[in-house]
Every structure is written in structure tokens, then in C-alpha cells.
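In this view, the complex is presented without one of its protein chains, the others remaining in place.
Up next is chain A:
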Amino acid sequence: MTTKNRSLDGSNKTKTSESIWKKALSSDSEWPDKDEFLDVIYWMRQALGIILGLCWGILPLKGLFGLLLFVVLNAAVIYIYVSNFHNVDEEEFGGMWEITKEGFMTSFAGFLVTWTIMYTGLHGNSSL
């Protein structure tokens, strides 16, 4: 009985995560659960931080320009994703500011770590 329940739970979980992926990737999806949508934004931000960090390190971009470009791109991607791709009413989530700052600091820290590591590994040889 318990194993049956457990396997049912497991299949439910995979189903929900599948449907979240589907919802996140298809435009104009309905988001009755606010937390679900904010979670999607949170994890998207983390992925974006790491990807941009890798790119900035490989190029390499340096200085304030790199930092500012990250902040602008990060905010712009989320803004476009929220208001153009999903056409979500931002007031439902406490305004655009709430959405913009969702997971920003964590993503920024992740970006700085990957940027620094890639930059050190690929371009820091001469100076280290």
C-alpha cells in the first residue's frame, strides 16, 4: 500500500514538474499559483546568472561595464519574459519591483563567482 502511494506521489511530482516546464516554455500561460510563477523566475534568474558569468569570463568582459551589462540584461530578460511572453499582470505579484528583485542577489552572486572563475582560469595566467 505504502509503496503504491509512494509511486503515485512520485508520478504526481514528475507530472507537476513536467507541467511547470510546459507552462514556463509556452507563452500566455495561466498562473493560478503565484509561488509557482515566482519559482520559475527565480530558477531562470539563477541559470541566466551562471550562463552570463560563463560568457563574460570567456569573452572576457571586464570592469564596471561587465557588471552593469549583467544587471541590465538580467532585468530586461525577466521583464520581457513576464510582460511580453506571459502577459502577466505584474500587480498580482506586488508590482514589477517585486518580480525584478526575485532571486536577484543570489543570481548576482552566482554570476560573480562564475565570471571570476572563468576569467581567472582563462585569462588570469599572466597576472597570477
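Keep in mind that, in the parts below, a residue touches a chain if its C-beta (ideal position, glycine included) is under 8 Å from a C-beta of that chain, and two chains touch if they have at least 3 such contacts; residues count from 1.
By definition in this document, contacts and distances are computed from a predicted model.
Novice: Of the options "General transcription and DNA repair factor IIH subunit TFB4", "Gtpase activating protein and centrosome-associated", "Calcium load-activated calcium channel" or "Ubiquinol-cytochrome C reductase", which is the UniProt protein name for the chain that has been left out of view?
Specialist: The missing chain's protein name, per its UniProt entry, is "Calcium load-activated calcium channel".
Novice: Pick from A:Ser19, A:Asn84 or A:Thr106: which residue touches the chain that isn't shown?
Specialist: In the complete complex, the chain left out is touched by residue A:Thr106.
Novice: Spell out the interface residues on chain A facing the chain that's missing from view.
Specialist: Per the touch rule, chain A residues meeting the hidden chain are 34-35, 38, 42, 46, 49, 56-57, 60-64, 66-67, 105-107, 109-110, 112-113, 115-117, 119-121, 123-125, 127-128.
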